[in-house]
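Mind looking over this structure? Questions follow.
Of the protein chains in this complex, all but one are displayed in their positions.
On to chain A.
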């Protein structure tokens, strides 16, 4: 490919449209949010332009630190669960016939059409005492009497993994389809059992894809604010829930904005750290 340094202004015109979109839909709202995070709250009305750091100072309490820690832990757990389930599943899917693959992918895509609200209420029914899955276990003789499985941490995790799983599979699928099947066969001729070959050939060969997928699901899970409320107790609420609460129900825009900015910075730092560690290991 020929690469030339753009010389005149005209050479930059192809960037104009995407640049404009980026400014209108990202730079402007995000700057507004950062600005608002330094404004002063007006309890009677909304907020007044100012420059105070109170919103950030208020954030530095053990309560919010705890919520932040829980949110990050939950997002990491969702990402790890999704990849652990999706990676072997997608790998086995790519070994099936074209027809079977298409059917599964169409099914997975249809799950994406469900909104977070529908997913939340579907799982809350499934985990309920009166109509839930435990009734089935009782019928099968596995349990004595039906129990409610929510609100619990497990229910929150299950709902969020369910929501993120189709994305995970769709991101992993192209990389796994392109994987050279002879890599695995080569490992087998060299004395590795199929399971061993999968773990020390297929997985490392796709390390970058796995890292990228983990980051994607992590960021995706960090923004979830409905499922923790529907399926969990207040102590399972994430920072996103609190941001929504502050911004919409408490009318405290500046504090909500401050939390949002903080969350963005922390997630960027984590993603950066992950990429840095990945690059170091690659260099070895």
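FYI, a residue touches a chain if its C-beta (ideal position, glycine included) is under 8 Å from a C-beta of that chain, and two chains touch if they have at least 3 such contacts; residues count from 1.
Everything that follows uses one rule, which is that contacts and distances are computed from a predicted model.
A single chain of the complex does not appear, and UniProt lists its protein name as "Polyamine ABC transporter ATP-binding protein", one of "Cytochrome C oxidase subunit IV", "Aspartyl/glutamyl-tRNA(Asn/Gln) amidotransferase subunit B", "Polyamine ABC transporter ATP-binding protein" or "Deoxyribose-phosphate aldolase".
The missing chain, though absent from the display, is touched by one residue of A:40, A:95, A:178 or A:196; that residue is A:196.
For the chain left out of this panel, the touching residue among A:36, A:78, A:160 or A:187 is A:187.
Within the set A:34, A:133 or A:205, the residue that contacts the chain not displayed is A:205. Residue positions on chain A in contact with the hidden chain: 180, 182-183, 185-194, 196-197, 201, 204-205, 207, in rising order.
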